[in-house]
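One protein chain omitted, others in place.
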Amino acid sequence: QTPAPLPSTSFNVVGSIGGLSMYTSREVPFWTEIVPKASGGAIKVQVKPFTELGFKGAEIFRLVSSGTLQFATTVLNYNSGEVPMNEAADLVGLVASVEELEKVIEAIRPAYAKFLEEKHGIKLLGFGTYQAQVLYCRDAFVTIADLKGRKIRASGASQQAFVTHIGASPLNIAFAEVQPALASGVVDCAITGALSGYKSKWHEAAKFISPMPVNFGVAAQLANLKWWNSLDPKVQAFLQTELNKLEKSIFEQARTETQTGINCNTGTGPCSEGAPANMKLVPVTPADEALRKDALTKAILPSFAKRCGPDCVKTWNDTVGKTVNVTLAP
Amino acid sequence: MIGTAFTLLVVLVGISLPVAAALGLMAYVLSERYAFFPMTGAIGELAWNSSNDFILIAAPMFIMMGELMHRSGMSERLFSALTPWFARIPGRLVHTNIAASAIFAATSGSSVATAATIGTVAIPNMDKGGYNRPLFLGSIAAGGTLGILIPPSINMIIYAVLTDTSVADLYAAGFIPGFLLAGLFSLMVLALCLFRPQWAGPRSETSALWRERVSGLKNLLPPLGLFLVVVGSIYAGIATPTEAAALGLMATLGLVAANGQLTVPVLLRAFEGTVRTTCMVMLIVIAAFFLNFVMVSIGLVKAITDTVLALGLSPLGMLIAIVVFYLILGCFMETLSMMIATTPVVVPVIVALGYSPVWWGIVFVILMEAALITPPVGLNLYVVQAVRRGGAFSDLCIGALPFVAMMIVMIGILIAFPQLALWLPALLKA
């Protein structure tokens, strides 16, 4: 590969959550090694995770839109309150695996990119995702339906609607307080990433885990549109090509990490992240799958349609809906 | 750049600008001189974030609890009940401050809240007894820092999240060092008072000391009840530490009302005191968050950390270098942002050196305690000064010094005997 004669460019990138592998093992090497090397030293990037900068998450999208940040990775759900479209590919109960998620994202990409450019002045340059968000519980259960009546920590309206739909009580407490809350019984169950729950030592308090993905935590690589348009077209093309590769490697990582997380929590397979814990794996049953779809069509989608509006519902039906064979009534 | 930054801060604080203004101006200057994108655009978002941060919610509730206890006279009765117990120990109420802080620390996850609560209750007694002001105030500021070492601890929770360690392990590990440090504080006070008897406080001449002690016990019951509400609800699995603060405040309100002392003036004065302290602290926290944002963005924190890590020392030498680094950095940085900005870089190094991340968590929390009481930027010093309403700030700076020394001693003890931290977590796991 001959290095393209790119004009020298430097900019700042705000990365995803600092402690998690999407940032440490994908974004950091990408921006500090791969991009400078592949551009022959023409492109210089400073990257910092948003957590280290003292951000909470929801402001990243706004700061990219307003132009304070040039380029950032953000979890799209953080802004699903005011931008319901951000949730379109990551609705609770929508997909059962990372593979399905990739298909859904492929389907919605062009429409979503157009939406971001027109409505928010943001250039969409790629997606990413965390591992599957799964259920950790203190006490035994065989099917998801057994969780009826339990107190489950869930974040965001959609996860809470899911919890309510299965007959359990949704609670909202800060992520940091979940582990001690599981230990003392303030909550019975909680939802988080298959691997991040292991790393946060949830297995010391919760003894049962279901691998069924509740949702994922889809992220996106976003650039301020004005800033992006000011870049040299050669730089734009170069970055877009490289970012496509980054996206692929992030999805690959999400796939392995979901499995690694389950392995590490339960000790049922190789765990590369430390000593395996001995949570009991509660296998996904056909009844669970049916319950997930039921929750999606009866609880999640109707409220999504209401928040999202008719235009957005049409877009969703034409893209995501077609992929998963569900049609939303506007 | 590092030199410019710290010189600037020392000058701004030194000419007695309000600390929040000094931090904010310094952030602005750094941002203008060294940054290459307009970071001022993030001020609004950062201010909103820190204004409604869950980490900070417990503090004003505990502060109001202290205010209500103070305005209703409950705290005065508490202190008069405690006084005869310490009447023969040189240092007297200073020991009470430390003991009360250690006990309150078991209910509160925040050092600021602990210092504000104990300070509100204790400071009115300072001049009555004719104590050495720096020592008395120092014991409150330093005793308050126990709030983050003795579980529950919000800083430990954040550390656990940042470093993938277990909160339960950290809580168990903090228990023994926490009370040991309180003991060291008391020993130091005793030693100082034996050396300078004029600091020791008034010696009780009564012969009926035991009768006084026993008759005062009933005044200890209400605070004890509140303590049980807060701690009990956490360990019984009814509430998180933040929620427990809310229960504690409601219980205090109920208790004051039951005594018939809940009047409009009592309530409004308590509101004033709470809002004053909370807002003073929060303006500094907002400014500190912006400063942190700028320092991380322009790579200042990384430059400092890299300098220390590049020293190429032996594991113990490296550990000592890192401890010294935090003692110095802690003079200038607010603790939460210091933790968020440095932990991701430093903890992997500590682990690579062969130290346990749980053990380091305890050492680190003690370093943050020191940061809370070292001038010029020491949140606990400010809180005690704010509660005190007047007097020289230098009293606090001087008074905190011997307590900082004890914290360094404690870190030395932990380096020599890591089991003091690691024994209890291992025991609870078995």
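Letters are used for the chains, namely A and B, taken in the order the chains are written, and counting of residues starts over at 1 for each.
One rule holds for everything that comes next: a residue touches a chain if its C-beta (ideal position, glycine included) is under 8 Å from a C-beta of that chain, and two chains touch if they have at least 3 such contacts.
As a working rule, contacts and distances are computed from a predicted model.
Participant: Tell me the UniProt protein name of the chain this structure doesn't show, selecting from "NADH-quinone oxidoreductase subunit N", "ATP synthase gamma chain", "TRAP transporter small permease protein" or "Sulfur carrier protein ThiS".
Facilitator: "TRAP transporter small permease protein"
Participant: The chain left out here touches which displayed chains?
Facilitator: Per the touch rule above, the missing chain touches A, B.
Participant: Which of B:Gly129, B:Gly299 or B:Gly391 touches the chain that is not shown?
Facilitator: B:Gly391
Participant: Of the listed residues B:Thr277, B:Ser297 or B:Thr374, which contacts the missing chain in the full complex?
Facilitator: Reading the full complex, the residue touching the unseen chain is B:Thr277.
Participant: Return the single residue from B:Thr83, B:Ser186, B:Ser233 or B:Asn292 that touches the missing chain.
Facilitator: In the full complex, the listed residue that touches the missing chain is B:Ser233.
Participant: At which residues does chain A meet the chain that is not included here?
Facilitator: Contact residues on chain A toward the absent chain are 58, 62, 66, 77-83, 149-151, 155-157, 160-161, 169-174, 186, 307.
Participant: So which bits of chain B touch the chain we can't see?
Facilitator: Counting over the whole complex, chain B touches the hidden chain at residues 13-22, 24-25, 28, 40-41, 43-45, 47-48, 51-54, 56-57, 60-61, 64, 233, 238-239, 242-243, 245-247, 249-250, 253, 264-265, 268, 270-272, 274-280, 282-284, 286-287, 375-376, 382, 385-386, 389-394, 397.
Note that only the chains that are shown with their structure count from here on.
Participant: Taking the mean of the C-alpha atoms as each chain's centre, how many Å separate chain A from chain B?
Facilitator: That pair's centroid distance is 36 Å.
Participant: Given the complex with chain A, which residues does chain B contribute to the contact?
Facilitator: 36-39, 41-42, 45-46, 48-50, 53-55, 152, 157-158, 160-169, 171, 234-243, 289, 292-293, 296-297, 299, 337, 340-341, 344
Participant: Provide the residue numbers of chain A that touch chain B in the complex, in ascending order.
Facilitator: For chain A paired with chain B, touching residues are 10, 12, 18-19, 46, 48-49, 51-56, 59, 62-63, 66-70, 173-177, 179-181, 183-186, 199-201, 204-205.
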